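For this depiction, one protein chain was excluded, whereas all remaining protein chains were kept in their positions.
Each chain carries a letter (A and B) given by its place in the written order, and its residues are counted from 1.
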Amino acid sequence: MSHVVAERTNALNKGAGPLSYIRRGGALVSLLPLIPFLAFIGYFLAFPLAFIVRDSFLDNDKHFTLHNFALCFQGVYGHSFLVSVRLSVISAFIGAVAGAFIAHSIMRTGQRTRRAVAATSSVLANTGGVPLAFMFIASFGAQGLVTKLLKFLGWDLYGGSFTLFSAAGVTFVYCFFQIPLMVLIFSPALENMKPEWREASDSLGGTPFTYFRRIAIPVLFPAFLSTSLLLFANAFSAYATARAMTSGTLPLMPLLIGNLVDGNVIANEKHLGHALAVCMIGVSVIVMTIYALVLRYSKVKK
Amino acid sequence: MKRRLSAGNYLVLLCAFAFFVVPMIAAIEFSLRGDQGTTHGLSNYRWILAQEGFGANLFTSARLAAITAILVLLLMVPTIVYLHLGGARWKRIIEFICLVPLVVPVISYAMGVATAMPIFLQSTVYELSFLYVIVTMPYTYRALDVGLSSIPLLTLVEASKSAGATMRQTLVLVVMPSIRSAINGAIFLSVALALGEFTLAVLLHWDTFPTWINNVAQSNVLGAVSLSVFSLVGAWLVVLVVAVGPKSKHSDQNQEA
Partner (left out) sequence: MSNQHGISVNLQGVTKTYGTVVALNNFNLDIAPGELVALLGPSGCGKTTALRILAGLDTQHSGQILVDGKDIVGVPANKRNMGMVFQAYSLFPTMTVLENIAYGMRVRHISKEKQVARANELLELVGLQETGKRLSHQLSGGQQQRVALARALAIEPSVLLLDEPLSALDAQVRTQLRDEIKRIQTEVGTTTLFVTHDQEEAMAIADRVGVMRHGVLEQCASPQAVYLNPINVSVAKFVGAMNLLPAVVTTNNELEIYGQSVGWRNPDGLTARSGRALVRPEQLLLGSPTTDRPANAIVTNQTFLGPLTRISAKVMSDGNTLHVEMPSIEASDYPIGKNVVVTIQATSVLLDA
């Protein structure tokens, strides 16, 4: 029983060296089961990220330079930054508001309906690229069903400047995956709303409006804001849909980077793509920092 | 509990239904058009089946989806269960790490992967699965975390342990069945992503079903629309059957993903 004796000695030395040593040892030991996960993250996430950050600071001769970043904010690149951010903000806003309404309406349906909606949402939230683009072309394109139907009803969609292939058109199409993503992520927050709150508010003489204003909004606001930021990040990084719809002609960040990567690169801009990618991460990091701050100051949840 | 839907609820749901279903119906109508745009028929679908690479690429993507789902379960379930038990002190850090892929646009990630691990990526297309695990991580983490928070995990694990079960037995026999809907959610997400993912596949020069659709679309618009309908409706049916089809033994948990 020698180790029992040793342990007893440690227990006696409470708070002193030996015990705090054990505690630190405990922290490391408690990390062991996380090794597979950390190794996976390290190799498949941290490692690639380190590489683009490194390359974004190199010129063609592998010397350190900041020139790549200077280019990022000039000319077509600077412009595309603005277009991308604007498009993402608008589609996140529409998606968040519409998605919140839909999630709220679905709350009142039965168990199986909600399951079906969740499953459907997870498919729709992942739609993108050619399938999504062609669905909208088939509906709202010059030959599309909706276009024809509207024409038949006397409204020529293409009479004015409408086109599906503009920034506005792309925003509209993005809603098709933004709204389901909102429904998917916002629903659990709504499900956590206790019916008792509503009942308490009513019995204390509150109107539906006071309930909404005083209880629902304060409780849900953090979840709403953080999900909106998530939608922003989602739209900001969307590539496949924009590419399928505009064949890369719209000035959007992901499309420009894609063009650079795809090969038709002017020699001295080899690492510009890396710098642009890092800039995109930078924007997302700013957004996600807000997300983290919002979460921190909203501990009222649950 | 089932409450009555108000008129406003119906209006919202009707609008949503229209927004999501009209493009699908339009696409279906479009896909049934003949060459002259007048006659309707299944000619476009026959054309798809005749295309070279249809079956092979579909199979590739299906296998990618299966491998991704398995990897997600193997990696994420034990990790998150552990974070809910002994490793609680690491939870905030791991949670943060799992959010990082949201911050990294897929296109940036693709560039990083291409630069950092050129050799790894040349061996086989199925290695894309590892990258898909990373890309879906924010969502799969969340689904599983919510599921585990909704059960008295510690009590169940201790009860199982004192009944003589090993940790592996406890995971498989007790924990995983208890969070089945959360696991389903994580599987939907990873399968849906793997079936539709385009950016990584195309930038890393692999052929999957989505990139194949993209190539085919260049030559035949009608065929491409038919393919879009096929892939979307197909994925939707699969997920719907898994979600609603089998009557769940326990109805107290909500499907959250």
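To be clear about the criterion, contacts are C-beta pairs under 8 Å (C-beta built on N, C-alpha and C of every residue); 3 or more make two chains touch, one makes a residue touch a chain.
As the structure is a computational prediction, the values presented were derived from the model and not from experiment.
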Hey, which of B:Gly8, B:Gly53, B:Pro152 or B:Gly234 is the one touching the hidden chain? B:Pro152
If the hidden chain were put back, which of B:Ala56, B:Leu74, B:Leu173 or B:Leu237 would touch it? B:Leu173
Of B:Ser123, B:Ser162 or B:Ser219, the one touching the omitted chain in the full complex: B:Ser162
Considering the whole complex rather than only what is displayed, give the residues of chain B touching the chain that is not shown. 151-152, 155-156, 158-166, 169, 173-174, 177-178, 180, 249-250, 252
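Following the convention adopted for this analysis, only the chains that are shown with their structure count from here on.
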Chain A to chain B, mean C-alpha position gap in Å, rounds to 16
The chain B residues in contact with chain A across the complex are 1-5, 8-10, 12-13, 16, 19-20, 22-27, 29-31, 37, 75-76, 78-79, 82, 86-87, 89-90, 94, 96-97, 99-117, 130-131, 133-134, 142, 146, 181, 185, 188-189, 192-193, 195-196, 198-199, 202-203, 210, 213-214, 217, 221, 224-225, 227-229, 231-232, 235-236, 239-240, 242-244, 251, 254-257
The answer for chain A against chain B in the complex is residues 27, 30-31, 33-34, 36-37, 40-41, 44-45, 47-52, 55, 98, 101-102, 104-106, 108-112, 114-116, 118-132, 134-140, 143-146, 175-176, 179-180, 184-185, 187-188, 191, 195, 230, 233-234, 236-237, 239-240, 244, 253-254, 257-258, 261-262, 273-274, 277-278, 280-281, 284-285, 287-288, 291-292
